[in-house]
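Sharing a structure here in structure tokens format.
Omission of a single protein chain aside, the complex is shown with its protein chains in their original locations.
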Amino acid sequence: MLANAWIIPLLPLIAFVAIVFFTNRNQKLSSLISIGAVCLSFVISLFVIASVLKNPVASEFELTWVDLPGFKIKVGMLIDPLTAVMLFVVCTVSMLVHIYSVGYMAGDPRFSRFFSFLSLFTFSMLGLVIANNFLEIFIFWELVGLTSYLLIGFWFEKKIASDAGKKAFITTRTGDLGFIIGILILTTAAGTFNFKEMFHAVEAGHIPFGLLTVGAIFLFAGAVGKSAQFPLHVWLPDAMEGPTPVSALIHAATMVAAGVYLVARTITIYLAAENAALVVAIIGCFTAFLAASIALVQNDIKRVLAYSTISQLGYMIMVLGLGGFTAGSFHLYTHAFFKALLFLGAGSVIHAMHTNDIWDMGGLYRKMKITAITFIIASLSISGIFPLSGFWSKDEILAVASHYHNPIFLIVGVLVAGMTAFYMFRLCFVTFFGQPRDQEKFDHAHESPKVMTIPLMILAFLSIVAGWVGIPWLKHGYCSFVFHHEPHHVEPNFLLMIISTLVALSGIYLAYAMYYKGSISPEKLKAKFAFPYKVLYNKYYFDELYHAVIVNPLLKLCDFLFTKLDVGVVDWLVNGVGNFTVFLSDVKEWFDSRIVDGAVNGLAYVTKGIGSGLRRVQTGQLQNYAFVIFFGLVLIILFKLS
Amino acid sequence: MVGLNHYLVLSTILFCIGIFGVLTRRNAIGILMSIELMFNAVNINFVAFSKFVTPTDFVGQIFAIFVITIAAAEATVGLAIVLLIYRNFKGINVDNINIMKW
Partner (left out) sequence: MDFPILTLMIFIPFLGMILILLLKREQESAARFLAALFSFIPLVLSFILLARYDGSTSGLQFVEKYEWIPSLGITYFLGADGLSVPMLFLTALLCFVSVIYSFGDIKERVRQYFAFLLLLEVGMMGVFAALDFFLFYIFWEIVLVPMYFLIGIWGHGRKEYSAIKFFLYTLFGSLFMLVGILALYFTVEPHTLNMMVLIEKAPELARGFQLLAFVAFYIAFAVKVPIFPFHTWLPDAHVDAPTAVSVILAGILLKMGTYGFLRISYPMFPEGAIYFALPIGILALINIVYGALVCMAQKDLKKMIAYSSVSHMGYCMLGMAAITVTGISGCVFQMVSHGLITGALFLLVGVLYERAHTREISAFGGLWIKVPVYSGIMMLFCLGSLGLPGLSGFVSEFMVFVGAFPVFNVIVPLAVIGVVLTAAYFLRMIQAMFLGTFNTKWEGLTEISGREIFTVIPLAILMVGIGVYPSPLTNMIKATIENIVHLVTG
């Protein structure tokens, strides 16, 4: 089965091609093809995970792609437990989102195109996961970026959507800049693109430490871009302009996790380059806090979730930076399910209400029971409430952080856990409970069709149980499956579990008190902390800052270069040379006509004048001539004689 | 005794008459005739020098005969030209024949 794992990404690709070229007109058939392909992939991925479980050794299959000195690429697959888990996650979420989209996108004129893009995305994401070398992962890395661009701007008539797509693509590409440089540094130093060969070289110490550190940090820039970490996090909230299933699939569960996956995949490098790993941990930690703090005050349901995603990704990045390979990948795995569920639930709400603003909602529990219940399950899971899956993964992260000598990571981790619980339940209470705030919209609200609610229920189930494979007491649990070098059992730390649960519960209680019971007035808090509120509400002014510092100066520079330098100087010089040549020939023409020609003509004129004087001598009278001859002769004779 | 000088004086007088005629006559025939006078002055010189300077050979005399012959030919050509001029210009006054200028 493993040798044929390449079929998993291939099927969605075939679906994409088939839809684009053949079935574009037939919406139903298109969606069926797309769903069929991803379901098949899902089934195969189950077989893959089963056979990897049986024999958890990495296996590779290769095909020579380019063979040049210093650039020998064998494309292939690297299937190890991490890959298998990712395959399972991507296939599952993608399949459920595909099905959900049938309901969510119903009636859209570009229904088929939507599914073709989803298939293309699934293909790229699966390809990214099974890549066995840096070039291959980069190729798929860019392709997921492209599909993300296409899907964010799917409703491209809205300027804000196409702007968001563009912003996402360019921002992540800025990170990819570092990614490329990192690849160049590392592969040049190691002489190979292949992951395993690279890791061997790293572990054998063939790469100088300085190069390794610099390379690892540059590499991480790619992850920063894709996983929306500070300072490149600005694109993800805007990306919420895309259709909600896209946000769930791409901008919550899978693509944004690619950065985390990249760090996890290359964890050997970060373990060897401690300084780089520390940078990773700090960035992750900072982002987790930054994003969680912004999420506290946002009013757009999807934006809250987006900042929550950034924060959770920061969590994973942080723990990977601390060396927690198992913990990071485990949280990636559980997060995919509950965050996808949150987005799909939000999508269901938006589908019903046609608004994103939580202050237009309220009391929806009565109308949308399934959505509400699944949403709350996911919220509990992300808040880390026992025994939902989020609890186990978050606990593992905190356990790793607690082993680090500096407690800052642990403190921030716990703090963020509390903030997460607060903002998630702020969403829950405002959206689903209390009184309807917009009666008209409320009256039109209705539960979503089955095709949407069933994926919600499946995801809710997964949000509860997916984490159970990582229960620390389990003998053959997640830690003995996905690990680096050797399985390590994090000893269950009861104190930590209790603290984190208490913090989460107090966050939930605070949200309950503020937004359900009203015992603490949010308005008063807002007034009291006006300035911090404003800063948070405006997302620390990152967008404005970037526009003022980077975008506008860059555009001005381009304009300057074109109008002033290119047209103004370089082309001016070229034309100047031309014009100067023309000027020179004018001068020469003047000189020729006046001086040179003048001299020649002058000579002729003088000659002519003399001639016309002298011609009088020629009388035509032979006798005159003879007379002159005779007297000339006489004169000569006289001269001779004397 | 008549010596060389006498001959030379005669021929000089004759030549000068010829020159005078060539330069002053307006009639083409007169000019031709004056030229004949100059030829004859030359002939006298030839014969005289031959007689008094180299009496043994007759180069001068032979030259004189050549000159007479040439003069006859020349007179023929000259008269023919004069005839043509007469036909074209209705006269032989050389004042009118001045087209040979410039």
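Remarks
Here the chain labels run A and B in written order, and each chain numbers its own residues starting at 1.
Note that a contact is a pair of C-beta atoms (placed from the backbone, for glycine too) under 8 Å apart; a residue touches a chain by one contact, two chains touch by 3 or more.
Model, not experiment: these values are computed from the prediction.
Every shown chain touched by the omitted chain in the complete complex is listed here: A. For the chain missing from the display, the contacting residue among A:357, A:443, A:544 or A:559 is A:559, taking the whole complex into account.
Interface note: of A:14, A:106 or A:177, the residue touching the hidden chain in the full complex is A:177.
Of the listed residues A:578, A:609 or A:632, the one in contact with the hidden chain in the full complex is A:578.
Across the entire complex, the residue among A:62, A:108, A:142 or A:300 in touch with the chain not shown is A:142.
Residues 64-71, 135, 138-143, 146, 149, 153, 156-157, 159, 162-163, 165-166, 169-170, 173-174, 176-177, 180-181, 184-185, 187-188, 554-555, 557-559, 561-563, 566, 570-571, 573-574, 578 of chain A touch the missing chain (whole complex, contact as defined above).
By definition in this document, only the chains that are shown with their structure count from here on.
Annotation: 125 Å between the Cα-based centres of chain A and chain B. Chain A meets chain B in the complex at residues 615, 618-623, 626-627, 630. Listed in rising order, the residues of chain B touching chain A in the complex are 19, 22-25, 31, 94-95, 97-102.
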